[in-house]
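Every protein chain except one is present and positioned as in the full complex.
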């Protein structure tokens, strides 16, 4: 920990900081500059609380040097990790596109959707049975029956299923229905009790970034899952909240290289929620792959005009097929395959 | 709903929009301007989905006219509501300051804290038994034993207790321990299952604003609680996330008059979490009251230097007393009492 | 203009709004819904001020329907425009990469830089003679002598030059030194007097987006230039300011498709300033082209370790060459050429 003292700090104040450092079991390193005194605390930083140090008289600020995430950090696992979902690798040379409707509506809709996903060459399918909606009066998802429709449709094409878990009390049901990948939504990125629970099961987890979560908070949220023993975590960038009102979110493409430098885990992108409009999805999907993403989560509906939610952001099956062709070319341009 | 057509929209496209409006059970109103055609859809807007309208050919954009929140809206309840907590009114002429430590640590600490809260003239007490922490390796709160310490300390001074509920599975325990006010934290503002559950009990709820929640989303989160039957909701502004790094959050003082115009429910402010530093708390607390807040949620610790978490943002008991004197004068200046 | 009345608006208030609309020379269209009255004002919206309407009693809000930008709008010029710089087209099928150092330092440095730019296959060169620096104590650019060094170096390779104009009083000097493209920096995007002046000359202008400018403000800034008669405007996205501190800015890739839908003018991207770090530049540059950008503005220094400013964000000449090869493949993948 680096402790910068105020300009006018006295020797007694410096001594008190040193005593505080030693009491915590660390060693100090006092460096007297022309204008300021800087104190380094050497040893296990977790034993020293920056907040406590900052209220000691004469202290300007205290800053940690090491990072708080361990298991998910690339530093301890320099090679990238590959998360396997029923044999499908996420995080390697091959890029995965997970496609499907925003919400499960009917068996027929899911059957058509699964056919479209498979026809486009995607190897995993998404669909929501439990939907987080801003309004309590909006459609909240079909619930358990939705999981049934989804699995029945997906199994015909051998597509592993990805679906969102919102309520910790539903985890057993997800295990029972053999959900292949548990998605944690943006609004629940810091629902710590939910993170702890999915950390205890043996299922890959897609962890979406919170609307205004920093990379550091996002990595710590993943660390919650990893600390429970579940290391099969996939980060999903889905757009952040900014001042701009011309589109729903700003897809944070810079997060892709920055996050991949910090963690060994795979990073995918959801261009559909980021854009909020289907016509923007191809541009964003292409950009994500060009920037190094390991995969995409794309909304596709057999008939967008009749979708029960987020109708304006779903691609039609033929649009998904066309996009897959372009994505294959972009992937090749950056040395990957689709 | 107002539907603005694109400049080059054809008559056939306009007719299709009209047909869509009628199919949903509304009436249309087509207004042909010099440059653009604007279509009004008259009737129950909840029957028409803006997303669906926006993917119809020729549509530029569709905008709702009415608001989605009903129960919490001032429009349907022009006079302000007062939420009573064991006889203590929140939302009336009298301003309430809810003080206490960030987290429950020991019985002795809570006893001292309660004495300090009462001595400063505050009528409610706060304290956390379950703590949402960014790191899984940080102190997570004492849990149930913390509720016991808290109640034992508070009851001596007849102080109603306010504490945070993070996990929906702990709600019964909160009821058992007779928590007086359930606090929903910023990170759980859109944990919809949690909101639904607290909507079913008969306990006042403090609903903190999410780190980057708009007023509209915050009102809708309250509507989730209200829709379940629980109308005793208190909004709590606690600072928003912005680009500024000189302080933890930006206390959004503008939200106070803006929110009070939209809702009849009380609005309080947490200057401690907004600032992140104790030395800023008085300025922010005074500003909140001057701007019309109905109360404050302030961190006070009997001995901040020894606090187990957020040591740097807690006031000492004498600092709280001094602040209460200034707040009384500010309250009087704006026609309130403390 | 759409005027939504408050729920409790009286008939007299509605009549007053109608009278206000007529007095401005427009016609009204009163639409009485179940809950609210909505009034459309039909005619030239520029004659009616939303602010004035909103202070009339009983008005909830007033919203413009048409956009304020005209000359730069795609609506009036559906095909995209190509801006030619000494024969080099910006905005067509061919993508242009404008490369060069952050600041002009010496003749030798510029000679080497120009050689590197040409060797990489770029067709335009950038370099700053006048530098906007956050600190008054930082290097502010060489000034006029920098323009000389730059032109001498660039002319050997027939590279048109792009350089930033900060001070309106230097415009004549820029014309004298025959600068090919005038760059307006992010901090000056709403320096309206500067915009007006460059609107009066016959030189292409690169207009960078302000750090937190909305698309709408950016388009209006371009309209300032266009209104003066200069329609050779190139938009340049360079990252926006957000809450994230892990990197300098967030490159707003979503702005590319969104802006191209609104304007017929070319849109390029500066990945160097967005990232702030050279190691991120390739990922962002590739993403920009994949998302549909018409070009890039990339910092390259013959010897980054010795650069006088922003050393950490410049590519070395061989890194630029490698990037150009990847960009050519990405461009081909999305149907463009480099």
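Residue numbering begins at 1 within each chain, and the chains themselves are lettered A, B and C in the order written.
Following the convention adopted for this analysis, a contact is a pair of C-beta atoms (placed from the backbone, for glycine too) under 8 Å apart; a residue touches a chain by one contact, two chains touch by 3 or more.
Since we're looking at a predicted model, the values are computed, not measured.
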Exercise. Using the definition of touch stated at the top, determine which of A:242, A:263, A:286 or A:326 touches the missing chain.
Key: A:242
Quiz item: Of B:5, B:289 or B:315, which residue touches the hidden chain?
Solution: B:289
Quiz item: What residue numbers in chain B mark contact with the hidden partner chain?
Solution: 212, 214-216, 239-240, 242-247, 249-258, 274-275, 279-280, 283-284, 286-292, 326, 329-330, 332-334
Self-check item: Contact footprint on chain A, counting only the chain that is left out
Solution: 2, 4, 7-8, 29, 31-36, 38, 40, 42-44, 63, 65-66, 75, 212, 241-243, 245
Quiz prompt | Touch residues of chain C, complete complex, unshown partner | solution = 46, 49, 51-52, 54-56, 68, 132-137, 140, 166-169, 187-188, 190-193, 195-196, 211-212, 217, 220, 223-224, 227, 241, 277-278, 304-305, 307, 309-313
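FYI, only the chains that are shown with their structure count from here on.
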Quiz item: What chain is most central when centres are computed from CA atoms?
Solution: A
Self-check item: Between chain C and chain B, distance of the C-alpha-averaged centres to the nearest whole Å
Solution: 38
Quiz prompt | Computed distance of Cα centres, chain B from chain A, in Å | solution = 26
Exercise. Report, in whole Å, the distance between the mean C-alpha point of chain A and the mean C-alpha point of chain C.
Key: 31
Quiz item: So which bits of chain A are touching at least two other chains?
Solution: 212
